[in-house]
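One protein chain omitted, others in place.
And then chain A:
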Amino acid sequence: MSPAADSAASKRQAELLKQEGNAFFKKDRISAAIDAYTGAIALCPKVAVYWTNRALCYKRRNEWVRVEEDCRTAIQLDSHSVKAHYMLGLALLNKDELAEGIKELEKSLELGRGAHPASYMVEEIWQELSKAKYIEWENLSSERVRQLHKLKEACKEALRNYNSLDNPPAYVPEEQLNELEEVFRKARKSDIPTEVPDHLCCKITLDIFRDPVITPSGITYERAVILDHLHRVGKFDPVTRETLEPHQLVPNLAIKEAVHAFLSEHGWAYRMR
């Protein structure tokens, strides 16, 4: 690519091609959109959005190898691209690279939080991330359960052998067996689905927080949902009814950390009902 290719004229031309591509995409004319974005890329290959827009077309067609290629290029150009990390994550999950896919989705969620309340992608990213995390948890927890069961049986066997040294053979006091059961029950506890604690759930969605924000009254809500409330219902705090303006919302980082800690211990909480 010669330096001239990045001239003002070709920038303008590339921008026009992108708009054309967007229009085709909206009309579901995916091939035409791909051609337009490809044209834009040829003129200005350093603009990340052209690559992510084309990736979105390939995603629509389930051409995941191409999605991955375009997203990787986009990330090299703009490491903060929410969409590039998001679609790369999906592409990786699609070829069963669970851990890598999750990493990319987490990255995009982190970048997407709070950033553009208008083009809100957090919920969509969260849904995909949850599905992947839940599968990961199912795999890990069934392995843990298997291991614990094996260990428990081995412990019982050891108790029997130990006690049989001076007791009637194979006799183990009931009490010891109960205590052993209790120890293993506790070890399994965090893998047994229960309820997510209320303080980690939004008072409106009743669901675990994705992007918690706190109001001047001290109540924490899901960002997208409280913004929707202020827009549709009225400018007041839903719990305390005190006046509330969108700019008064502040990220609640402590709760965000608490959610993160809870989820890393209790993967079942990713389950979508």
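Basically, a contact is a pair of C-beta atoms (placed from the backbone, for glycine too) under 8 Å apart; a residue touches a chain by one contact, two chains touch by 3 or more; residues count from 1.
We adopt the following convention: contacts and distances are computed from a predicted model.
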item	value
Name under which UniProt lists the unshown chain, selected from "Large ribosomal subunit protein uL3m", "Proteasome subunit beta", "snRNA-activating protein complex subunit 4" or "E2 ubiquitin-conjugating enzyme"	"E2 ubiquitin-conjugating enzyme"
Of A:49, A:180, A:239 or A:258, the residue in touch with the unshown chain	A:239
Full-complex contact with the absent chain, from A:143, A:182 or A:228	A:228
Which residue of A:98, A:121 or A:204 touches the chain not shown here	A:204
Touch residues of chain A, complete complex, unshown partner	203-207, 225, 228-229, 232-233, 236, 238-239, 241, 273
